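With one protein chain withheld, the remaining protein chains of the complex are depicted in position.
A and B are the chain letters, set down in written order, and residue numbers restart from 1 in every chain.
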Amino acid sequence: MKSIIQLLETIGGARPLRLRSPRAWVAFGIWWVVLFALAYATIGRGTKFIYVDF
Amino acid sequence: MIFNEISYFALFLLPSVAAFHLCAPRFRAWVLSLFGASFFIYFGYLHFGGFWGACCVLLFVWEMLTSRLYRPGSRWCLFGIVQAVAILFAFKYLSFAVGAWNDAGTLLHLPPLRGIGRLLLPLGISFFTFEFIHFAADTYQGKIQRVPLRDYAAFILFFPSMVAGPIKRFQDFGPKLQAARFDSRLAVQGVTRILAGLVKKHVLADTFALFAANLNGPHLDSGTPLQIAGWILSYGMQIYFDFSAYSDIAIGSGYLFGIVIPENFDWPYLSRNITEFWRRWHISLSSWIRDYVYIPLGGSRLGERRTAVNLILAFAISGIWHGAAYNFAVWGLWHGLLLVGHRVWRTRFPRAAAAMPDAVAIACTFLLVNLGWAFFCMDMGRALYALSRIVRWA
Partner (left out) sequence: MRKLIVPVVTAVAALVAGDRLLAWYGHRHFVPEQQLQTALAAGDGCLLILGDSRMAAGLDEATLHDALSRQGADRCIANLAIGATDVSGAFLAARRYLSGGRNPAVAVLGKVDDSLLDPDPDRTGPRMMVGNNALHLVWTTPGDVFAEVNGFPFASVAAFDDGFRFLIARATGLGRYQSLVSVRVQHMQDRLTGADRGSQNRFGQFADMAALERDLRERAAGRLTAATKDPGDRTAWFDRLVDVLRSRGARIVVVELPMPAAYRRRISESAAAVEYRRSFTASLAARGAAYVDLGRASWVDDALFADALHLNAAGAARFSRDLGDELSRAAR
């Protein structure tokens, strides 16, 4: 449980990162895009679409 | 919600971070103050009262001027505390107080007062008045010595925490402001924290909100007891993810400046008891209530009975701080009673308290806290109805 909490805190930005290789830093950049995409996809959920034409 | 608007990032956060790190250290506090005042005017105008809401930035100016008079032991500090309470009361509680007087008046034959509509609610008033009170009180007690105006201005106008906390302490913020410098590791953490906060808000909180919305919808009475209980639990998750998301974005924004704002949530639903819950939930508020309400009332130094009264009173005030309505007071009282109950439990039954398995303790605490959320999210009538349906299981 403690390790899960620590992992969530790390990927959530509440704990400092200890990434060493450039690949790890690239992966973290991808993680940012994943977070952004999740927020982006759900940010308009409350919007009422009267004409659902998509 | 200000933190999900492009204007927050494009017009305020990113330009202010750039200006903060590019300018000479002696101007940094003024950069923060300028952006903070602009932030307040901009979003105050848009979301909190239009032109007059934006004009409330003068409250900060007035506070900055008043703070120049504060000295250890000075009556001006007491004036500052009363002034901040009066500002909070006038904007947030006056209408409720008149209504409560009139409600009491029908029972106690008091002369009725003319009802007044609520004044506009300035952006972040519940938070910045508490920071005003903290500064005045700690200066009075000698915990804060003479502070440059620019540092105090930066403290009260620090915009990431202006909207929804955390409630800062000057003794923590001031030195960090002085020592702030760009730290790439902290910046990476900050960006991650902000993005994680947005996900918490839009993916998690808004999903739970879909279910919790039934509590205030037209179909509450057609829900089964299990559904009603589920909706209340959903609200508990919604409010956690929503509020902690604001704190994440505020803290992450602070990291970009190189300023580490203290944490506000520490996995509160994993608490083993209610006392621990309040050390993990809205930490900045509970510590403020402890330092500026509970301890001045006597804390736990005046016997068990007085301690119980102080706890209940402190949490009633905490409840009212959240909203000017009876149900918030009841929510606060509920937590006050739980805290008193926990004190009795661990002092009278220490072995049983220690022997309780963690999983059971966590589950019990979780359920007790969530019962209280019924009063937080619904008015008294609906809350009592919902809880009675669950208790009767009918």
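Annotations
Here, a residue touches a chain if its C-beta (ideal position, glycine included) is under 8 Å from a C-beta of that chain, and two chains touch if they have at least 3 such contacts.
The model shown is predicted, which means the values in this text are computed figures rather than measured ones.
Among B:Tyr45, B:Phe79 or B:Phe366, only B:Tyr45 touches the chain left out of the display. In the full complex, chain A contacts the hidden chain through residues 19, 22, 25-26, 28-30, 32-33, 36-37, 40-45, 47, 49-54.
The set of chain B residues touching the chain not shown comprises 5-7, 10-11, 41-42, 45-46, 54, 184-185, 187-188, 191, 207, 210.
Everything below uses one rule, namely that only the chains that are shown with their structure count from here on.
Centre-to-centre, using mean CA coordinates, chain A is 26 Å away from chain B. Those residues of chain B that touch chain A in the shared complex are 4, 185-186, 188-196, 198-199, 201-203, 206, 248, 252, 255, 263, 267. Contact residues of chain A toward chain B in the complex are 5, 11-17, 28, 31-32, 35-36, 38-39, 42-43, 45-46.
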